[in-house]
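If you scroll down you'll find the structure; I have some questions about it.
With one protein chain withheld, the remaining protein chains of the complex are depicted in position.
Right after this comes chain A.
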Amino acid sequence: MRPFIYTPTSTVSAATQKLKANPHAKYLAGGTNLLDLMKEDVEKPTELVDITRLVLTEVKAITTGVNKGGITIGALGKNTDTANHPLIRQNFPLLTQSILAGASAQIRNMASNGGNLNQRTRCPYFYETSMPCNKREPGSGCGALEGINRMHAIFGWSQACVAVHPSDMCVALAALDAVVKVQGADGKERSIPFTDYHRLPGDTPQKDNTLNPGELITSIEIPINNFANTSYYLKVRDRASYAFALISVAAGVELEGTRIKQAKIALGGVAHKPWRALEAEKFLIGKEATEANFKQAAELEMKSAKPLEHNEFKIELGKRAITRALMQAMTGGKA
């Protein structure tokens, strides 16, 4: 643990200015991941800019414009409050289920929505400072590539990094076509489609997302959908609670009669970012919502998976999990 400066702020512009002034500063929201990483000497900010007093906690319906009927979620809303908000429970039960599948009640009570997006991988090589990790120490190598990689990626990994994004909430947000609203020190706002927010590791695994330096997430918008009653978040894990996903699936199925108009499927625990199952989604358009079709969609999606030494099981598990999540969605997956 290193000494650092603590700087409370009360406005978005003040906070972003602080980050602009000190490139080694970090925003502090719930702190559930950042403080752990500081204790482990993985994150070494020289300054923590406390943003918890910023008024960015509201959950509200969007009543005008193209996103009418959708919802906007404040970046500093707590995970627990977000999951239990009546509008979200009613219209976006997939989000509720995914949040409640993550971490523990205590952590969810502290964790912010923006922080959930920005939490870092739980790859043990990232945490273990005596071992190599390109994400922590660019150029040092990837400890997991030929190490213990049972929990690691099967899609989109590179020689530089095989880590996975740990969030459950983000898997649902990816399936829900959410949009991340951010603001920079220049006061400009940007909207980033959720699937573009996190990135694949490539040669620069130290970058988890496409935020520019100092940019702050202010809110997350979710457009309305027609699958609130036919969605499901499935998380397969080593114990019943407080465990990261071996594989998770966020699935929403929009029907037209008995046929599938569109399906939204995202996978967790398989890649450096929440993984949209586009192959499966494409296949399902216009198909009957049957187990056989779900299975075939799952097979198609997992075809491009590339396992590591210890995680080959994720391919078969992925097929089964996608099928099961879709089946569960069809039985009406209210949270």
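Here is the rule we use: contacts are C-beta pairs under 8 Å (C-beta built on N, C-alpha and C of every residue); 3 or more make two chains touch, one makes a residue touch a chain; residues count from 1.
Simple rule for what comes next: contacts and distances are computed from a predicted model.
From the set "Spore germination protein", "Cytochrome c oxidase subunit 1", "Xanthine dehydrogenase family protein molybdopterin-binding subunit" or "Succinate--CoA ligase [ADP-forming] subunit alpha", the protein name that UniProt assigns to the chain left out of the figure is "Xanthine dehydrogenase family protein molybdopterin-binding subunit". Between the chain not shown and the residues A:Glu128, A:Glu254, A:Glu279 or A:Glu299, the one that touches is A:Glu128.
The residue from A:Leu211, A:Val236 or A:Leu308 that touches the chain not shown here is A:Val236. The hidden chain makes contact, of the residues A:Ser98, A:Asn134, A:Asn225 or A:Thr323, with A:Thr323. One chain is missing from the display, and on chain A it is touched by residues 1-3, 41, 122, 124-125, 128, 130-131, 143, 147-148, 150, 236-244, 246, 313, 316-317, 320-321, 323-324.
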